[in-house]
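Read the structure below first, then the notes.
Note that this complex is displayed minus one protein chain, with the remaining chains in position.
So, subunit A:
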């Protein structure tokens, strides 16, 4: 089983997703990037685009985000999105 980490997706209005994932792909301001478990601490800006996550177990989830931030620290990833749909 692949190593996992915690992902939470937050907007100013509500918390959209909280869960354990294996892999996240996000629209960074410098291009799409992927994050696996135990990624080095990272803070980056996001542009609008689609955010994908492979949940623990293999299921995929997808959201549209419109800008925001992405942070990884201590094997915990947080997306602070301006808006999510």
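Simple rule for what comes next: a residue touches a chain if its C-beta (ideal position, glycine included) is under 8 Å from a C-beta of that chain, and two chains touch if they have at least 3 such contacts; residues count from 1.
Please note the rule applied: contacts and distances are computed from a predicted model.
Of the candidate names "Spore germination protein", "Nickel import system ATP-binding protein NikD", "ATP synthase gamma chain" or "ABC transporter permease", which one corresponds to the UniProt protein name of the undepicted chain?
"ATP synthase gamma chain"
Mind pulling the subunit A residues that touch the left-out chain?
Residues in contact with the chain left out: 8, 10-15, 28-30, 40-45, 68-69, 71, 73-74, 78, 80, 82.
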